[in-house]
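As you look at this complex, bear in mind that one protein chain is not there, while each of the others sits in place.
Going by the order they are written in, the chains are A, B and C; count residues from 1 in each one.
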Amino acid sequence: MVPAGNPTEETIRALASLLAGNDVIIDGGNSYYKDDVRRAGELKPRGIHYLDVGTSGGVWGLKHGYCLMIGGERPIFERLEPAFKTLAPPDGYAYMGGHGAGHYVKMIHNGIEYGLMQAYAEGFELLHASAFQLDLAAIAHLWNQGSVVRSWLLELAELALRADPRLEGIKGYVEDSGEGRWTVEDALEKNVPAPTIALSLFGRFRSRQGDPFADRMLAALRNAFGGHPLRKSGPGGP
Amino acid sequence: MVPAGNPTEETIRALASLLAGNDVIIDGGNSYYKDDVRRAGELKPRGIHYLDVGTSGGVWGLKHGYCLMIGGERPIFERLEPAFKTLAPPDGYAYMGGHGAGHYVKMIHNGIEYGLMQAYAEGFELLHASAFQLDLAAIAHLWNQGSVVRSWLLELAELALRADPRLEGIKGYVEDSGEGRWTVEDALEKNVPAPTIALSLFGRFRSRQGDPFADRMLAALRNAFGGHPLRKSGPGGP
Amino acid sequence: MVPAGNPTEETIRALASLLAGNDVIIDGGNSYYKDDVRRAGELKPRGIHYLDVGTSGGVWGLKHGYCLMIGGERPIFERLEPAFKTLAPPDGYAYMGGHGAGHYVKMIHNGIEYGLMQAYAEGFELLHASAFQLDLAAIAHLWNQGSVVRSWLLELAELALRADPRLEGIKGYVEDSGEGRWTVEDALEKNVPAPTIALSLFGRFRSRQGDPFADRMLAALRNAFGGHPLRKSGPGGP
Partner (left out) sequence: MVPAGNPTEETIRALASLLAGNDVIIDGGNSYYKDDVRRAGELKPRGIHYLDVGTSGGVWGLKHGYCLMIGGERPIFERLEPAFKTLAPPDGYAYMGGHGAGHYVKMIHNGIEYGLMQAYAEGFELLHASAFQLDLAAIAHLWNQGSVVRSWLLELAELALRADPRLEGIKGYVEDSGEGRWTVEDALEKNVPAPTIALSLFGRFRSRQGDPFADRMLAALRNAFGGHPLRKSGPGGP
């Protein structure tokens, strides 16, 4: 697996120098879809074809299957279709459209994923904070039996909560890997609101901050106009 | 089915007057969990027991199963457990805790549901707006084959998009039925952030407004400081 | 100054027992406006009048003036108007409407205040994070000279940034005092979206949390589907 960005870029260049006309390069990672469009254009004069393939299914793919979102020229897709048929579970691959369409659809998939995860996280935090002393893993299991919110992510939540019922051994430090940002940028480009996807991403940023400047400014302002007491930062502070 | 609120309240009162000690009233609707606590307390001196049962599974429940979240006194739950076992699919019912716990868990379930739906809606709006001219139903179907975002809601999205690929026959007027508001109020009570659930609810409010005062004020302010042109309201306006 | 809620309630009861018909009780604190309506109704049979008066201006009120938002019966307001005229700066008081209107308008004032503060805080955090190494106090001062975002809050920001240019001595622990929550509840009651006011409030909740359950759940889910590494909580964690 080659990381998206420069490593992929260099690999493709190296590969292209070894390939002959009518060969096909498949980028099966999480490249930015605009890079696909550019790369396909660069390879075209040399007769080299390019497919962008987004994959979803996570590390469970081998066991539970996964799906492939494929972009590029349709005839090239059709030439390679037998390979996709072999690799993917039934109905587990599809042609999405021209160059970049595969990674574009994967990008939006990940944006949605951020929002879904955040919705579960908020709900379970409320359950966790409840005075009812709820069994969160049991609730996740129950909801997976026919409820409206049943999903694969909820099955994973059930496993995580079985292993550590109050998630006490985990630090709430939440990384992101690019597709969420691209989704928000896409919303900006298209004049389409994407409020909960953007907030889910910002929540991850927030999880990685210690004591954000914004909050210090709010505390300073409250103190300035209302005389509300300030907490001092540093080891002596609360 | 009796609507939550006053109709349920009156039904329970009428019912209670007909019941004898050790009888059990089950509220299987979407009552507010604090009402359960109060009602159970009112019925107790008369020896009448009360269980609050949240149900999820929608109109598909009969076909695909559903699940029951049950609150009340545990011995009463155990007495009636054979009935729940008969009604629900395997593992499709569980005891959540004391009075109100069943409806509390159902309330949070619905809050999560709002957030999940909103995440899909934002993502599909971006796909819809894409120049790739994507087949949204095909994408929903593909994602349901092993992707991270697969879920029952996504299966419903697939059905809806198969029936009306660009949802052109549907008006985007989105009701809400109370549990989402209660979830946000619960977050306020508990000092727990629930940003995407709250936004999902506010988005529904917005879908029911014509030309909101807030937007008219923004347009007026832009005109006031920047001389940006205003659009006139009314039939002559754009 | 008597805190809102029970202390105010008891003070009013004690006071009412000492008052005669046609006397007037003024609640000049931050009571919930629905409490005003109830109290005025309770006092009415005894001939005691009630005005609810919201005040804004903070601890700077004496120096820079403040304003009074007054609710109750108009004739009672007019009877006491000479006192308000004496207390407030010119144009610094006004009759808002019936019982509760004064505190209602003050409540919304505070909701807006949360949103304004959050907007400045986000903007200044971006300036703070910039590689340009900006002088934040100088920017606040400059913007206060005729820019579109000039305001009294920005003057306070300038003072705070002069005293501590990177706010290093302040902990970003941000309290809230009730009116923001009531504003969000008001939005829920009225089916009116209030997204940025709600988010500003949730941001304050977040500032008071250590390592929220929601973030731990997000980290657990990322680990579960993507094999993304987890950070362990506790002293050994990063």
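Going forward, contacts are C-beta pairs under 8 Å (C-beta built on N, C-alpha and C of every residue); 3 or more make two chains touch, one makes a residue touch a chain.
As the structure is a computational prediction, the values presented were derived from the model and not from experiment.
Peer 1: Would you list the chains present here that the left-out chain is in contact with?
Peer 2: Visible chains that the missing one touches: A, B, C.
Peer 1: Which residue among C:Thr11, C:Thr196 or C:Asn223 touches the omitted chain?
Peer 2: Only one listed residue reaches the unshown chain, and that is C:Thr196.
Peer 1: Of the residues A:Gly54, A:Gly98 or A:Gly203, which one touches the chain left out of the display?
Peer 2: In the complete complex, the chain left out is touched by residue A:Gly203.
Peer 1: Out of C:Ile12, C:Leu116 or C:Val174, point to the residue that touches the absent chain in the complete complex.
Peer 2: Residue touching the chain left out of view: C:Leu116.
Peer 1: At which residues does subunit B meet the chain that is not included here?
Peer 2: 58-60, 117-118, 120-122, 124-125, 128-129, 152-153, 156-157, 159-160, 164, 166-175, 195, 199, 203-204, 206-207, 211-228, 230-234, 237-238
Peer 1: Touching the missing chain, which residues of subunit A?
Peer 2: 148, 181, 184-185, 187-188, 191-195, 198-199, 201-203, 205-206, 208-209, 212, 214, 225
Peer 1: Write the list of subunit C residues that the hidden chain touches.
Peer 2: That gives, for subunit C, the contact residues 56-58, 61, 64-67, 69, 71, 88-94, 96-98, 100-101, 104-105, 108-109, 111-116, 118-120, 122-123, 125-127, 129-130, 132-135, 138-139, 141-143, 145-154, 183, 186-187, 190, 192-197, 199-200, 203.
Here is the rule we use: only the chains that are shown with their structure count from here on.
Peer 1: Should the pattern of chain-chain touching be classed as line, ring, star, complete or other?
Peer 2: complete
Peer 1: Using C-alpha centroids, which chain lies at the maximum separation from subunit B?
Peer 2: Following the centroid criterion, the farthest chain would be C.
Peer 1: Could you name the chain whose Cα mean is nearest to the mean of all protein Cα atoms here?
Peer 2: B
Peer 1: What angle of turn lays subunit A on top of subunit C when you fit their CA atoms, given in steps of 5 degrees?
Peer 2: So the angle, rounded to a multiple of 5, is 180 degrees.
Peer 1: How many angstrom lie between the centres of subunit A and subunit B, each centre taken as the mean Cα position?
Peer 2: Result: the chain centres lie 25 Å from each other.
Peer 1: Listing for subunit A: what residues touch at least two other chains?
Peer 2: Residue numbers touching two or more other chains: 58, 118, 120, 122, 125, 129, 152-153, 195, 199, 203.
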